[in-house]
Each structure stands twice: as C-alpha cells, then as structure tokens.
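Note that one protein chain of the assembly has been removed; the remaining protein chains are unaltered in position.
Moving on to chain A:
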Amino acid sequence: MPLSVQETEVKNPPVSRPPLDPHLKALENEAIHIFREVAAEFEKPVMLYSVGKDSSVLLHLARKAFHPGRVPFPLLHVDTTWKFKEMIEFRDEIAQKYDLDLVVHTNPRGKAENITPFTHASAFYTDIMKTEALRQALDAGGYDAAFGGARRDEEASRAKERIYSFRTPDHRWDPRNQRPELWNIYNGMIRQGESVRAFPLSNWTEVDIWRYIQAEDIPLVPLYYAAERPYVERDGMMILAEDPRLELKPGEEVQRGMIRFRTLGCFPLTGAIRSTASNLDEVIAELEIATVSERQGRAIDRDQSGSMEKKKREGYF
C-alpha cells in the first residue's frame, strides 16, 4: 500500500520515548544496515519468524529499516503444530496489525506419519518438523536469503557463524569453510540454488534484547511474563499443561504456580522457570542476576554437546 510522507507522519506521530542509549543505538544501526544490504542484494529474501522475543525484535528492526516503505519481504513461520496457543494468536494479530505478508508452513509428514514430540525422540522430531520443514518452505518459496534472529552469545557453534552464513543448495552449513567477513562489507554473491542465512542480531546478547524491548516498547507473547499457570513436571522440566494433547503419565499431576518462559518453542519441549516477574522491568531485573543461560530450558540443546552444530549443518537455523 503506497504511502506518502504526509500520511505516514499522521499515522506514526513522533513518539516521546527517550533516545536509545549509545550501546543499543549501535546495535540497532548495525542490524538495520544488514537488513537493507540483504534486501538490496538478494532477489527473494524472507524473514524467519518464530514469534519469540528475538523474532519480535527482528521484526521491529525490519520495520524501522524500511520505513516509510513496507517490509519488502514475507515472514515465514515454520509451524510444528505443537507451538503454544498464545504464540499462534499473537502471530496472526501482529501480521494483521503491521500489514505483513505471512507464510506458514508445516511439514506434511507430521500428520501423515503422526510424528509428535510425545511419540518420537526430540532429536528426530526436531529434525523432521523444524529442520526438514524449514528446508521444504525455503525451497518452495525459492528464497535466496533468509533472515534469522540467532545471536552469537546463544551457543558455542553460533559464536563462529558469520552474519551472512552461506548455505549450499541442500541448505548445508560448512563451519570449516566459511567466507571471511571483514568490516561491515558483506559478500552477497551466490550461485543459483545457493542461499544465505542473514543474522542481524549476531552481536546482541540476551540482556540487549530485553533492554531493547523495553526501550522500544515492543509487544511480546504474554508467556514471557510470569502468571499463575498449570504445569506438569517431566524429565526435569516444567511443561505447560493447557493443551488437551498433553497426556499425563503415571505419577504426574497438574500443578499450578507462578511461572514464565525465557524462550518459546514447542510447548512439550520447552521448560518454564519459576518466577514472579510479571512485567518487563521485573524480567530484566531477574535476568541481570540470572545464573543459568536461557537455552537451559530447551530440551533439544541438551541431547549432546555439539548438538546445535549438528542441527545447523543439516539446515536448522
């Protein structure tokens, strides 16, 4: 929808937020630069949108980068059908509110072969419903660049990944053969079939993400904030117990308590933490004294050391 400047100014009146501090401003500038560079150099970019807090920041930065124009690429959500219900509601609301093109893909094998996080090992389930699904969706769309919200501080193999992360036609990442990346000059030249994953949030840390959400007033899925919720304890994790597909095992019982999530994935594989942080300020205060990393709640990272690298090599984001 074409907008003139005048209309834009009426729609988005100058907000009275204080300016970003120099630290966040530098990170924001870098991310916007990456967004614009990829959008200019690639024919068909797409943005991976997982509905989580990092994706929310990524989307906000994309809107800033292309203002007063529209975000010039679609958002892709790989829906395993096992996401939290609130995530799906939030996703659809945001897409409508910001006039975004949203592409949702689910691997048909999930339904055909009845692959679920309860019946299959988490590694296999993730491989089919996330990694394979992502490859299917990228191939179907013919995308030559895909933005992701990964950060280098998340996990050891990510620390070595480039901002433009090159992929072979079958989506493989070769960590030993990455293109050198100097200054902020990115090499976007690829052959037919090859693609690039671009990570504008590479240099952000978890604290930066939260402080930016606070400074920019970015809406989030409410699951990030503590509330009294039903849960069961299973395999050392607190799993949200509100989806009827969750069947209790012998000895398990639904409990209620003040819990929240530090990361959001598939609900059966994502552990909650006990917390009373029910708003942004409290979440940040809690985070700044945290002694465990955010991925601690993710079952898929704990399978084995190097499990993230293995998944990435196979095409996982």
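Methods note: a residue touches a chain if its C-beta (ideal position, glycine included) is under 8 Å from a C-beta of that chain, and two chains touch if they have at least 3 such contacts; residues count from 1.
The rule is simple: contacts and distances are computed from a predicted model.
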For the complex's missing chain, which UniProt name, "Bifunctional enzyme NodQ", "tRNA-(Guanine-N1)-methyltransferase", "Branched-chain amino acid ABC transporter permease" or "Carbon-monoxide dehydrogenase small subunit"? "Bifunctional enzyme NodQ"
Touching the left-out chain: which of A:Ala121, A:Ala140, A:Ala156 or A:Ala227? A:Ala156
Chain A positions in touch with the non-displayed chain are 2-6, 8-9, 12, 14-15, 17, 21-29, 32-33, 36-37, 39-40, 63-70, 152-153, 155-160, 175-176, 178-185, 187, 189-191, 202-203, 205, 207-208, 211, 233, 236-238, 271, 273-275, 285-286, 288-293, 295-297, 302, 305-306, 309-310
